[in-house]
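Worksheet: the structure to be examined is printed underneath.
Complex shown without one protein chain; remaining protein chains in place.
After this line comes chain A, so read on.
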Amino acid sequence: MPLDYRRFNGPEDSVSYKIYTKDYIKPYEERYNELLDENGLRKDGRALNEARSMFARTDMVSQAKGSSYVEFKKTKVVCSVFDPREIPHQNEFSQLGQIFCEVKFAPFSCPRKRRPHAPDNEERALSVALRQALEPTVCRHLFPNYQIDVFIYILEHDGSCLAAAINAAGLALADAAVPMYDIITSCSLAVIGDKVFVDPTEAEEHVAKTSLEDSNINHGIVTMSFLSELKQISDFTQVGSMDVECITKAMEVLEVECEKLVPNFQRIMVMNVIHNFEQRKRLDDEAKEREEALNKKMEEWKQLMSAG
């Protein structure tokens, strides 16, 4: 394990004091009981099948070709997309363009632990899943031998970060005017027993991932990205343990949730176009005004010249 020498790491076998706190070593039952209150509502007041409200905008990073910022309450993700460039270190010509994805957690983004600078396993897995999700939606034949860079930075992680990352990347690609077949949206859910938590928070994901050994209940997390116009699943990842029935049910729920996001995305993109048009019009008007003023001045000078 390479160490980060720019900071003081402490002795090799030292561990964070936080792992001995009450909050960290809470038993499974207590964690599970905390998720729902007596009315069957979640901690943040949502119903089980209610996704978090989304905030999304484009044009976050001025240097990037296209960028976006997506926020699902406490999950906050920035994405930037850069111009196509030639694939580095490649000998063979590739007919299809490539998408290079990199997902990075901010060091302070996760509860419980600090994220290291070097990319860890989870980040690498997320990058692979992101590329898998984006590949079917981008018209890759239009830029052979080139790659598009997609960078995701997770500022704050409170569950379903892969779904948020895919949503942000789809929006940023559209903002960068990369030709795409369809709008891509994504959503995730957590299953614990017979309860299905749509768009889970970190605490819910944590309980869904770890289950009691002797119980035989379904548990796990499913993330799906969907091309709603083409009705195609571009990525599907599941961890945990579920029977087939549970998976098909999850798929149907996620399909509906993914489609719910599409109008929002369309609205953002249309607003962008309108905004750009208005700006262009304003610039044109200003240019016209300046030209008129200049012409007026010219007339005046001409008169002066002829008079003089």
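Observations on the structure shown:
We take it that a contact is a pair of C-beta atoms (placed from the backbone, for glycine too) under 8 Å apart; a residue touches a chain by one contact, two chains touch by 3 or more; residues count from 1.
Here, contacts and distances are computed from a predicted model.
Missing chain, UniProt protein name, picked from "Thioredoxin-like fold domain-containing protein", "Exosome complex exonuclease RRP44", "Ribosomal RNA-processing protein 42" or "DNA-directed RNA polymerase subunit": "Ribosomal RNA-processing protein 42". When the full complex is taken into account, the listed residue touching the unshown chain is A:Val128, out of A:Cys110, A:Val128 or A:Leu155. Taking the complete complex into account, A:Ile25 is the one of A:Ile25, A:Val273 or A:Ala307 that touches the chain left out. Contact residues of chain A toward the unshown chain are 15, 19-20, 24-25, 96, 121, 124-125, 128-129, 132, 135-137, 140, 209-213, 216, 218-220, 222, 227, 230-244, 247-248, 251, 255.
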